[in-house]
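Worksheet: the structure to be examined is printed underneath.
Only one protein chain is missing from this complex, and each of the others stays in its spot.
The block that comes next holds chain A.
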Amino acid sequence: MIEVKDLHKHFGAVKAVDGVSFQARDGEITGLLGPNGAGKTTTLRMLYTLMNPDQGQVLVDGIDAGRDALAVRRRLGVLPDARGLYKRLTARENIDYFAKLQGMDDALARQRSRQLIEALEMADIADRRTEGFSQGQRVKTAIARALVHDPKNVILDEPTNGLDVMATRGLRQFMRRLKDEGRCVLFSSHIMQEVAALCDRIVVIAHGRVVADETPDALREQTGEANLEDAFVKIIGSEEGLAA
């Protein structure tokens, strides 16, 4: 469960995030939709405590991120916008490194990384050095690395960015699986098809503010548009920065 209350963050004169509030519940997929530059990544960065908000509060399973950042990070699995791997380590070594940093003991870490390698269908690349991996292989490794400690909450920043059709399909299935396991899944995207296909709840962000927070059906009803694409355009007020 992730709760965000009235987050603000500015860089110089630019208000990147200007009063964002929403909730992402357990057993649901929540989509953060918005055009490029709407403040999605900055919002997520405050969620996983890479940045401190100027104002507002982040609660993860009831723990205040401002008070106990380490406890919050322990409950989060994060695929940041930056997904750099250690290219001189194998995929498995990349995963092990994060397992150790999460404080897991060796036996548990091995078991968990085996499970993830299987679930993400990456057994064939697990013991190769990550240098020269394709975009899809890189994302898989980064996700396995992020989820090795079996977190209750999962944050994915534009997870399908740069993936081909097959890889995107696989990733969507994996996200549904996370949801079925009862986790709280929060991901950002600027692709409305994807959000519409996956989400139980959609939070639309534009210009650093939340402009809608509904189920996909409610969004269609609210705007009176049968087509989600038209609904989004109507909510955001422009077509700028959105992709079909």
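To be clear about the criterion, contacts are C-beta pairs under 8 Å (C-beta built on N, C-alpha and C of every residue); 3 or more make two chains touch, one makes a residue touch a chain; residues count from 1.
In this section, contacts and distances are computed from a predicted model.
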item: Undepicted complex member, UniProt protein name, chosen from "Cytochrome c7-like protein", "FeS cluster assembly protein SufD", "ABC transporter permease" or "Tricarboxylate transport protein TctB"; value: "ABC transporter permease"
item: Residue touching the undisplayed chain, where the options are A:Ala142, A:Leu171 or A:Val210; value: A:Ala142
item: Sole contact to the chain not displayed, among A:Gly103, A:Gly132 or A:Gly224; value: A:Gly103
item: Full-complex contact with the absent chain, from A:Ile2, A:Ala38, A:Leu85 or A:Val139; value: A:Leu85
item: Footprint left on chain A by the chain that the document does not show; value: 45, 48, 50-52, 70-71, 73-74, 76, 78-89, 97-98, 100-103, 142, 145-146
